[in-house]
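The structure is given below, and queries will be raised subsequently.
Removed: one protein chain of the complex. Kept in place: all other protein chains.
The letters A and B name the chains in turn, as written, and every chain counts its residues from 1.
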């Protein structure tokens, strides 16, 4: 997200979000006569709806636009001779969108084939470059900041003193982006209120850009010992870019794994593939706080959005 | 629809709806700062729009979400190992939706191959089970209550003293659900203000669960005699589940059929396949009240929705 430094302001953002959670409508005048355009190049449930809800609670109009299904697919390459299937260049579309909205928000996924292009955040950066209004990321190729803010809000609500947080890689049936894991590592690191361990099979290490301060562990059991929070998430390889990881065996979190923890709470950003990433037994247990985590997306979005409209 | 008993309260609901029809905005404060999520697993025109209109007139925010096209398809089976195309389990999605909305509404269609599963209302019942807010059916596998309420409103407006109502099976080119017919039979039966006849070819009888008090007739001409209202509708077989009915000849209502009636009004829930289910001549005649019937969907939705938000 643009304009939100990932350091000292995190506690302030969490506090602001939790304040909205207590009184959702306290700033319902703040967004009057303001509009946010939610532009989706990829599907979304929680992100889209929580942002719409946050906007409503700030008195803003939120308009959803699904590029591709409702509009035309975008050309992203500079200098392209547009004789293919893309009907409009992002550099033409975004200035127009900027004229219609006070704030823009965009979701885009990585291709997972060209690491440099994905990590250059080509789409998001172009979007920002061509926009003349503030831009919120609703998940980009490599980061998902609104998710991470909601994650920290959820951890803050546990009222733990310097918890041990384990980000624990999980199996999946297809290659997923690294963005949720990258962002979580980045925010937990910047927050600096927890001991942070990332557990993954060899080869599945995240980019070091985001994991500063984290302890990388290849032994799931060791990682989980005395954990207060276990954040379960699949991601594909950063090094052998987009690879799924051949050795997934034993990485689906099991009830017996939890015995080593400090009665840890289980988090996941959803959607979750049951009995692939996480078993029914754990998802349906009282250890799981995934629903509250997703519910907190509203307050994260509202804190960020209110921050932005204050500055308009 | 949950929480609306199908008996003495029907007259009250009709009166409430007709009251809104006279003064659409009388309760525009009632839904302030409330939100309804309209979740569609299947397409909709009248149901979606009339519910949005009703919500606006109650001062509520309505947010439409098309599962599948805008989000991810849902897994419905308990205990599923989610290694296929479904990305999210309904038991994870619905609690989250409940946290975003004060009321949820869902549309889902039957598969028409497994009668037990369809009539168990698996999707709707799961949705209700996992929701922590009131749930409105926008048509489910076997019932369409908002349609039936609109149907009775439309009949009430005719100001007939104990009318003879004929639900008359019509041909179609593909197997349709029984839900509109089931619901109509159920509501007319519970309402108990009419003589009620169901005319269908042999084999096309509805489930007896819904047809208590109705007279089943296999001779269309006999059924129509002295009818005040003819509700034309196709449905597939309940017994030989999902079958279309081999003997469709003569079942498309004709202008000459109407001569036996008491200048009956013609109803249909729409969409209607012209010249298959109903001829142009009848649809475009003054006997047809299908447009008014569809318009009344607004008042049905508003009556139900206002009832629900009163209880929040």
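Simple rule for what comes next: contacts are C-beta pairs under 8 Å (C-beta built on N, C-alpha and C of every residue); 3 or more make two chains touch, one makes a residue touch a chain.
Quantities reported herein were computed from a predicted structural model and do not represent experimental measurements.
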Residue of B:66, B:86, B:147 or B:234 touching the missing chain in the full complex: B:66
Touching residues on subunit B - with respect to the absent chain: 25, 28, 40, 43-46, 48-50, 52-53, 56, 66, 69, 173, 270-276, 280, 283-284, 290-292, 294-295, 298
For subunit A, residues in touch with the removed chain: 33, 35, 37, 61, 63, 65, 69-72, 75, 79-83, 87-89, 91-93, 95-97, 99-100
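To be clear about the criterion, only the chains that are shown with their structure count from here on.
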Averaged-CA centre spacing for the pair subunit B and subunit A, given as whole angstrom: 39
